[in-house]
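Of the protein chains in this complex, one is absent; all others appear in place.
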Amino acid sequence: MAILAVENLHLRFSTPFGAVYALRGIDFELTKGEILGLVGETGCGKSVTGRSVLRLLDDSARITDGRILFEDRDLLRLPEAAMREIRGRRIAMIFQDPATALNPLFTIGQQINDVLRAHIPGAADARRSRTIELLASVGLPDPAQMVEVYPHQLSGGQQQRAMIALSLAAEPDVIIADEPTTALDVTIQAQILDLLRTLQRKRAISVILITHDLGVVAETCQQVVVLYAGRVVEAGSATAVFANPQHPYTRGLLAALPRPGSRGSELKVIPGSVPSGLERVKGCAFAPRCEHVMERCRVNQPALASLTAAHQAACFLHEASVHG
Amino acid sequence: MKRLLLTVLLLALLLAPLAVSFAQDRNVFVYGHPVAFPNLDPSSGNSNENVVMGNVYETLTFYNAPGSAEILSPKLAVSWEASEDSLTWTFNLREGVTFHDGAAFNAEAVKKALDRTISIGEGSAWIFGMIESIEAVDELVVQFNLSYPAPLDLVLSAGYAAWIMSPNAADQDNAWFNDGNAAGTGPYMIASNEPGQRMILEANPDYWGGWSEGQFDTIVFDIVEDSTVLEQMIRSGDADFTYSLPFDNYGPLAEAPGLSVVVTPSFQNLLILLNTVKEPTSSKLVRQALSYSFPYDDVVSSLYAGLGTQGRGPIPANMWGHGAELLQYSHDLDKARALLAEAGYPDGGFSLVYTHVASDLDEQQVGELWRASLAEIGVDLEIRGLAWQAQWDLAINDPGSAQEAFGFYWWPDYITPNSWLTGMFVSEDEPFFNLSYYSNPEFDDLVAAAASTSGIDRAAAEGIYLQAQELLLDDAAAIYVVDLPDIHVIRDDVSGYVNNPGYPHVVFFYDLTR
Amino acid sequence: MRLEVGSSLWFLLRDRAATISMAFLILVALSAVFAPLLTPYASQGMGEPNLTAKFQPPGIEHPFGADGLGRDQAARLMFGARRSLSMGLLVVLIAIAIGTPLGMSAGYLGGWVDEAIMRVTDVFLAFPPLLLAIAIAAALGASYVNAVMAIAVTWWPWYARLARAQTRSVRERAYIEAARSIGVRHRVIIRRHILPNIMTPIIVQGTLDVGTAILVAAGLSFIGLGTQAPYADWGVMISDGRLFFLSGRWWMSTFPGLAIFLTAMAFNFLGDGVRMAADPRLRRTL
Partner (left out) sequence: MALLSFLLRRLGLSIFVFIGVLILTFIVSRVIPSNPAALYAGARPRPEQVAEIEKKLGLDKPLSEQFRVYVDDLLNGDLGESYHSRRSINTDLSIFLPATLELVIAAVLIALVFGIPIGVLAGAYPRSVFDYATRFVAIAGVSVPSFWLALIAQSIFFSQLGWLPLGSRISRDATLFYPIAAQTGFYLIDAAISGNWKAWLDAARHLILPALVLSAYPLGITIRMTQASMLEVLAEPYVAAARAAGLPRRVILFKLALKNAVMPALTVVGLSFAYSITGAFLVETIFSWPGVGKYVTEAVLNVDFPVIIAVSLVVTLFYILVNLLVDVVQALLDPRVRLV
């Protein structure tokens, strides 16, 4: 059962140089209790998609089309007051760099306290013990003392744990984790992912994990959605996508993934770069970088088509292989 | 938040018009005074603090306002006489006078006070240069021995340096006085002093002259440098008396209800001293040309709103020694051109520097009007506003590189025509106030002769002074711009006010009633 | 590079306040330059009295009235603009001319040179802005040139600091390291590589500062330490009219004050615009 569904999401930024079409029709569903990985290179629109869900975009962004259904309500049409009750309380967010996402001038305790006050009625004492509980649950040492501590006094991993505690404070149903481990050391990354998985299972939370790292997705997610230039190019269950990637872009990403035993020099890199979104794209956005590019790729845009019940891709290649 | 701001703003606006009212049961006179009192020491103060001194201290003799029957009247001295040779002067002092601090006024006190002033030797103390010694002959008789003949009775009426302070005060130093302490014999005493802001005088209940109904108990000097504020104060009744407003503003003020504008000739005049040493003004012809180039009528009628008069020689018209028949230059550019041509400057073609006190708009505009007129005869005038000290330093350091024209006010330390002639035009080894660097032995001799005669035979002295001025005017050592008026604005419900130019801007509050 | 200038200019023109300001300043500058052609009272603008019009209020003959010597205030304003504008510009240019080389030397050479120059700027910056200028102008004597010098002397340390900070960040760039390693002379590096790279922020700051410099110069003139009679800048005009301001002759101070106000505002708006145009990071916030 889908707890959150994004349908045909279009979004554009207005800049002094013209409109940037950042999202050009995103579709996916988050199943309750699952972890969905939203994957792509920088600039593909994955973070924007995450922020769209909570309507945290700045003023230059405009959603031009689409719906975001949460428990059958369209979040895009909710009044701001209702939206505020959803933020933190129903859908929370974890940010990439905890060092900047935590307010440097307030203690961890104060910051969690603010969230609790905003969402959960109760006395100050109750909030304090709840805060300590939360800090304990994310594995921070000496949680009673952590309450008085400022963010800069924590290590990177501890900061991200604190950030996770902050997002869990109001017991949300969905967490959007935007590159939660990118800023951290590799060893810490594993610990944090582990913590996320544990918490997700324990509390039956649904998670959208935004990352550029397919390795992380492989370890953590049940579902995968691969974005390229503001569109979904491939989606499906993690097992299906990893076992049988259909889109050349997904294949490229997988090839670029370091595997145990491989050397850095053998890593394949996808040539070229993501289009800026300034021009309207004609045809497949990946065509200029695609090694299998065909004539029609430059003219028409392939639609997302189901390969199997649990696997879709948007590529004429795969159409060709099915029909040809 | 916006609401909060609005509330604060509204509150502020509501509070603003709530003027505070204070009970008033005293007869208060307010003098809106345009400058601070720089030095309250009666021995060395020789500036605007004279308006305080004149009410707190008294002199032995008093210089009467022009038009009075006598030049002098008794003050702390009731009578006096000079020896035949004018070298010994005896003054009989007033009986029953006490100083504010309770000390008795007597001959010893007079000696001690004047000895203090002479030994400090600052400010205007030089006017006592002729005094060799002072003797207390009797309790109330004091005798002065002079080293050269001089009109000592006149000297002792001076508005500076001639004040008699209590013997206790005479022991104090300058700082004591400037802390607002005083002990004179005058009708008022200093009650409080906030330097640069306000001074309050209270009536001296034991004043030897006694008190009657309607006189003022309290005098307030509000120091307000800004003439705009002064004008608003006198208009709104916030002040009873003021001066030093722009000349152009007196006309409307005279018509304002409740005010009267009192205009009387003063002993102050404005001159432009011409450099007699430096080319091209070293030429007498050029100086005469410049004297004809000056737009006297425009300056007097427009800048001074018709309230002053064009000077005729250095001595103002209300002073003896002034010559109504002396040469008076007029604005005559043809004559100026002819004289320039004669001097070898047919089309002008030179430029001059005129300096004035930077903050003095009148002096500046005098320069601007003159400049326009000079331009017509081909002479360029550079107008340079300087601090007085800088202007003076430029003049005394090296006459050869000094300014050609120096805007200069003169007023006498004590009232004698000699002050103008000796002060500005008698030869000096080092330039001091003779900033024309005028040097004419014949003139020097005449002035010296007049000075020594003046104590004995005033008519003879006057004749000699006129001779001297004829020389001076022919040499055109200066441009005599304007004899300035004293212009005072006073509330018209105050009676008894008479301006006495012998004590510039001093109001003798004791004479006033409301 | 050309593209950058082009797009910056384009961006600047899109900032309506900056565009209006620029137009206004051009207008003021033109009326200053062509003042003799624009007014029938050019000689009055340069100080010649005209006593028949003494204190004439604004009207058809004298749109901004006449002053105590009867001079047409409109003409005085135009000729005054020459002085007020040039004072502001000169102050900033001199300050840049002194501050930039010192700042660059400090930033480029580092070490004791840096320390010495920066400590001197500290001392200058410790003065409240007008105070030192007042003292210097008082010591030098009042004149237009001395006022400009006095203000510039108090202003250069800001540019020294700016230039130093910029130089330090540019110095670390690879091509400069490379130039140094192949033995290009310091002077050449500074002129060819560093100067062009640090000019943009200095120009931006300069534009913003002209308005303030005009204000400060007007302040000095107002207390009599600037332009001398018979010429006038706007500060002098306010000062000349002040004594009559509350007595009903309001026009003499009002119009020059407005002129200073609007001109300073225009420079600030323009400076803001230039800053945003020059710094792409700020464009988003517009």
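Read from first to last, the chains carry the letters A, B and C; within each, the first residue is number 1.
One rule holds for everything that comes next: a residue touches a chain if its C-beta (ideal position, glycine included) is under 8 Å from a C-beta of that chain, and two chains touch if they have at least 3 such contacts.
The structure presented is a predicted model; accordingly, all values stated were derived computationally and were not measured.
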Field: In the full complex, displayed partners of the excluded chain
entry: A, B, C
Field: Touch criterion as defined above, residue of C:V120, C:A179 or C:M199 at the omitted chain
entry: C:V120
Touch with the omitted chain, as defined above, among B:Q143, B:N168 or B:Q232: B:Q232
Field: Absent-chain contact - pick from A:D97, A:E171 or A:E219
entry: A:D97
Message: On chain B, where is the contact patch with the chain that was removed from view?
response: 1-2, 5, 12, 15-20, 22-24, 26, 28, 30, 36, 38-39, 44, 46-47, 121-124, 126, 174-175, 178-179, 192, 194-198, 200, 218, 220, 222, 224-226, 228-229, 232-233, 238, 358-359, 387-390, 392-394, 413, 430, 432-433
- prompt: Residues of chain A in contact with the chain that isn't shown?
  reply: 51, 54, 56, 58-59, 84-89, 92-93, 95-97, 100-106, 114-115, 118-119, 150, 152-153, 163, 166-167, 169-170
Message: Under the stated touch rule, tell me which residues of chain C contact the chain that is not displayed.
response: 17, 119-120, 122-124, 126-132, 134-136, 138-139, 141, 211-212, 215, 218-219, 222-225, 235, 238, 242, 245-246, 250, 253-254, 256-257, 260-261, 264-265, 267-269, 272, 285-286
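One rule holds in what follows: only the chains that are shown with their structure count from here on.
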Message: So, comparing each chain's Cα centre against the centre of all protein Cα atoms, which one is closest?
response: C
Query: CA centre of chain A versus CA centre of chain B: separation in Å?
result: 89
Message: Based only on mean CA positions, could you tell me how far chain A sits from chain C in angstrom?
response: 52
Task: Determine the centre-to-centre distance between chain B and chain C, using the mean Cα coordinates as centres, and give it in whole Å.
output: 44
Statement: Interface with chain C, chain B side, in the complex: residues 227-228, 231-232, 245-246, 248-249, 252, 298, 302, 358-359, 361, 364-365, 367-369, 371-372, 375, 383-387, 390
- line: chain C contacts chain B in the complex at 47-49, 51, 54-55, 68-69, 138, 141-143, 224-225, 228-230, 240, 242-248
